[in-house]
Each structure stands twice: as structure tokens, then as C-alpha cells.
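Apart from one protein chain that is not included, each protein chain of the complex appears where it belongs.
Should a chain be cited, it is by its letter among A and B, assigned in written order, with residues numbered from 1 in that chain.
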Amino acid sequence: MSELTRTPNAGRPLAALGAARHAEAILAAILSETGADGFHVKGARRVEGQVQADSLHSFAAAMKSRVGFEHLSAISCVDWIAQGEFELVYHFWSYRDNCLVSAHVRIDRAIASMDTITDLWMPASFFERDIHEFFGVVFQGNTDLERYILTDWKGPPPMRKDFVSRDFAHEHFHYKDYEPTWDEMIEGGYHGSRGKSGGAE
Amino acid sequence: MSSIVTANDGKDIMPGANAPENREYNMFIGPNHPGIEGNFALKLTVEGDTILKAKTEAGFLHRGFEKLMEERLFIQNIAIVCRICVPDPDPNEENYARAIESIAGIEVPRRAQFIRVLVLELSRIASHLFTFGGHAGTIGLYTMPNWSISDRDRVLDLFEELTGGRVYHIYNMPGGVRRDLPDGFKDRVRKVMDFIEERLAEYDDLFFNNKILLNRAIGIGVLPQDKALEWGATGPDLRAAGFAHDVRKDDPYEIYGELDFEIPTERDSDAYSRLMVRRREIVQSISIVRQVLDKMPEGSVWNKQPNPLKWRVPAGDAYVRTESSKGEYAYYMVSDGGVRPYRVHVRGASVTHGVHILEHLLTGARIEDASQIMFSLDACPPEVDR
Partner (left out) sequence: MAEKELTQRSAWDKVLANLRKRSLWMLHYCTGCGAVELPPTMTSRFDMERFGIMPMVTPRQADILLITGYLSVKTLKRVILIYEQMVAPKYVVGFGSCTINGGMYWNSYTTIKALDRYLPVEMYLAGCMPRPEAIITGFNALIDKIAKGEANSWKDYYENYEFYHKNQQHVFGDIETHHDVTDDGKYFRVVEATR
């Protein structure tokens, strides 16, 4: 059984990158290595900024290899239906600097297409497949965009804002129709049935 | 002319001559299986007893949580958010509360921060005990679940006294916690912590030094060190590969920055190491709980919002991370200034462990080790499906 270790960089391949940097130094590194200048410090250990959709892949590659952000924490997607855009947010974490960089990318909602980064990070394939299933965004270059969670789903991508889950549930699923009488003992009357008994039978 | 009369039209009835060239066949370790942690399926292509290719199949537990959260008020979501991860529900409530506090700039009283850490560490202990039981069940050591899940029940009794619910607590509110500790609660927590500490020595004798476990678990499911970071492992799976990374130390939240604890790591990165990392984490969690009980200040426990049914969170977004018992658990919340969250993205810890890492580790493994690999990675399907 091996000993409890306390050294943070024990045996890691990127140990040669050096000491942790402050947020300002990270911003300078991002600017110099990737050319993206819209980044700012948001809070303790949080940096964020906007990146153009067509330069996201080179930005991500530079973040991973030159700026030292080796962990892709998540890729989130937000549906801004009023503006006709999807916003993809890429969250990168650096174990060396203990800082999170969130890159916000806006893409057109009707076209819904983006380059993949699975060639840089393998875990990105889960998030891209998830976003494809739930929002309908196609990631160019990702060959594994088959349905994973919603394999029998026949409706529209469910996380889009124009899909209302409650209406869909009322339309497609049958609730139990019941007339409770316990309320008459307590309050003195209940009008009508609460559960929808469900449409076509 | 053959002198041997065969009953099969003269065809050789011994296997081998008529065997198909391709000896691969598909095997489904489907959702109804005790060797699967939860409701999840593995589609394997095997040859003999060796797995050639593995594909996971999720979606059996999908409820559409992220959509449900968008259709409910902020205060209503607190009741459902704990059900996203079934064995370890408290990081969900913590993330949800902290995301709102981060967006809206709500201060949390110090006593509430201590209580939150207490609840999170108790939940971590309960989840690890549950995992020990599950792991032991995959290799046939059935005494261990009987012990560890019953001992976990003592922790659940503490939760019941504090929050009213054994498993799902609905206790963390944005702004603090729902109610203060009952009288005498601290003594009962101390007693349970002493009890679990004694039991760990008995678990060593029964389970961790058991020859069957050592034979079955050492060298199984090795996650190569150079691949661990690349494949996105976090939490105990990453620490078993030698990297001392923990969100509580790297990205401290609540009062973890003031507490004194260590991060156990192992070098071999196999199923046994992952089990030992978890066992050592229980020791650290017990130490954290004791420090929290000693240092807890007096004060209020909830910075209450004035009108929870009409509560609007100002526009903004936040990405909060917590160390759950399974790894890095994060929420990305976006608010547009309304009474409902605009978007909540749940990044469970198992989205990397239970999907791609599991598929990679199963390739080349044997069928009898498939469940053990899944349990040792602690891949929790409700986090993957939401």
C-alpha cells in the first residue's frame, strides 16, 4: 500500500509548466497565445470572455497546449430564442493555476452548426452529443453524434425554448382521474377533478 | 469410404470444423442486472470471455431535469434538485444554492457555511459506505454490504434528525440552511463518527485485507496515468492515479479553505487503489466533521429572502463546482432576471467516468470484471441521464 502523498504534481506529465499565475498573468497569456482580447476577471478564480465561432477551435488548441488549461470541465448550451442565437460556453480549468476560463461563443440558431473539439479533448464528445440531442446543434467533424439518451424520442429537441414540457406531458401522457372525498371532511367541498384524464383514448 | 457412421449426414459433429470464422458475439449486460450500478446498460462485443468492444447505453433514468428546472420557480427547484444524483444528493443542493448566491450576491452567514460543510461531509461518508457495499457485491462478498449499508444508516438517522428526510434533504437554501442544529445534535454526530472510525478497522479485517478482494481487484481496470487527465477523470478516480487534485483544495468553497485535511492519493490506479482512496477519504471526512463541530460559531443560519414566491434573481451566470463523492460536480446557471432559472446545466461527475472512461477500460477486460470496473469507477447513471 502506498503512502499518503501531499505533493500536488506527483508524477504528472505537465509538471514542467511552472508555478501558478495570478489572474492578470493568465489574461496576458491568453492574449499573447491566442489573440483573444475580450477576456476579463469575473471573480475569484473565474475568467470569462467572448470568442468568435470560427476561431474557437484554434483558441481551444492554444488554451490546451500553450496556455496550460488542460481540463475541459464542461460545454454548456443556452438557447437565446429572442435573439435567435445559441450560446455555447466552454469551461476550461487549469490545475496549475486553479483558475476557470469560460469562453462564450454565439452561433446562429437556425443554422446551428459548430466545429468539434473532440480531436483535442475526448470528454468533449459526451457534451457535444448531449447538446446535439437536446438542442439540435450539429458539430462538424464529430462522427459520434448518434442519439444516446433520447433514443426513442420523436419530438423536437426538448431543451429548446419553444418546447414546453408541461404541455407535451399533458398531451401525450394520461393522468389518473380521481375524485377525492377526504377534503369534504376537512374543508367542505372540492370542485372538479384535478388530474387531466388525458385526451384520446 | 469412411467407416465411422455419423448421425449428422456425414458432417463432422465436433465443434471446430463447423465453427464460424468470426467468433465474436454481442452480449448485453442490460438494465435489469444486479452488477450494474443503477439503471444502465452495457452492450459488449465479446470473444470467449474477453471483451473486445464496449458501448454504454444510458437514458433509462432520464427525466428531463434541466427542462423541469426551467419551468419551476427558484424556490420550487430546491425540492427536486437533490434527486439528480441518487446516492449523494447534497452536492446538488449546494451547487444550486451557491450558483444563486453567486449570481445575486447573497451573503451566507458563517454558521450556515459550517453546517453546509458538515452536511456535505456526512453525505460523502454515506456515499462511500454505499460504494463499498456495491463493490463487494460484485465479487460475491455479501457480508460487506450488510455491514456498510447498515452503518450508513446511522448517518442517515442523523440526517433525519437534522432535516426530516433520510436520503433527500431539501436543506440547503440560497442564503443558508433551512433550520439550525437541534439540541444535542453535535454529541450524536461525534458518537457516530467515533463508531465509524472503529468500524473502519473492522472493515480492513473483513474486506480491505480479504484475500478474495486482493486477488480480484488488484490490477483490474487500470486507468493509465497519462490518460487519466486526458480522458477527463476527476475525484477519487483521478486521485488513485497519483494526482492530488480536489475541488475542496483547488477551488475552495464554503469554509474548506480554513480546515486542515489531506488529500489521499494512490499510485497504481486500479480498482483496489480507487477503493483505498475512498477508504482514506472517510478518515479525512471524519477529521473535517470533528473540526467543524469544534469551531462552529454561533449566529443565524439563514439569510432569508423576503418573498420566495416572487423572488427574482438578477441577470447573470455562474459556474460553481463542488467535490462530490464521485468527482467534480458542477452547475452552470444562467438567469435572465425572471422568477425562473433561464438555464441550469448539470455537469455530473460521472459524465466522463461512466461513459467514455468505462468504455475504454472495459476493452480488453474479462466479462467477470465488468461490474467491478463499473463500481470501482463509481459511475452513477442518474448523473449521466439527469
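Keep this in mind: a contact is a pair of C-beta atoms (placed from the backbone, for glycine too) under 8 Å apart; a residue touches a chain by one contact, two chains touch by 3 or more.
Remember, it's a predicted structure, so these values are computed and weren't measured experimentally.
A.B. asks: With the missing chain put back, one of B:Met27, B:Ile80 or B:Val339 would touch it. Which one?
C.D. replies: Counting the whole complex, the residue in contact with the absent chain is B:Ile80.
A.B. asks: Taking the entire complex into account, which one of B:Phe74, B:Trp147 or B:Trp231 touches the absent chain?
C.D. replies: The one listed residue touching the chain not shown is B:Trp147.
A.B. asks: I need the residue numbers on chain A that touch the omitted chain, in ascending order.
C.D. replies: Residues 150-153, 155, 158, 163, 165-166, 168-169, 172-176, 178, 195 of chain A touch the chain absent from view.
A.B. asks: With the missing chain put back, which residues of chain B would touch it? List them for me.
C.D. replies: 30-34, 38-39, 59-64, 67-68, 71, 79-80, 83, 86-87, 130, 133, 145-147, 149-150, 152-153, 156, 166-168, 382
Just so we're on the same page, only the chains that are shown with their structure count from here on.
A.B. asks: So the centre of each chain is just the mean of its C-alpha atoms; given that, what is the distance between chain A and chain B in Å?
C.D. replies: 20
A.B. asks: Which chain B residues qualify as touching chain A in the complex?
C.D. replies: 57-59, 62, 64, 66-68, 71, 102, 225-226, 229-232, 234, 242-245, 250-251, 262-268, 276, 280, 317, 319, 321, 328, 330, 332, 334, 342-343, 345, 347, 351-352, 355-356, 384-385
A.B. asks: For a test of understanding, state which residues of chain A touch chain B in their complex under the given definition.
C.D. replies: Where chain A meets chain B, its residues are 1-2, 4-8, 10-13, 43, 45-46, 70-74, 76-79, 89, 91, 95, 98, 100, 102, 121-123, 125-127, 134, 148-151, 158-159, 163-166.
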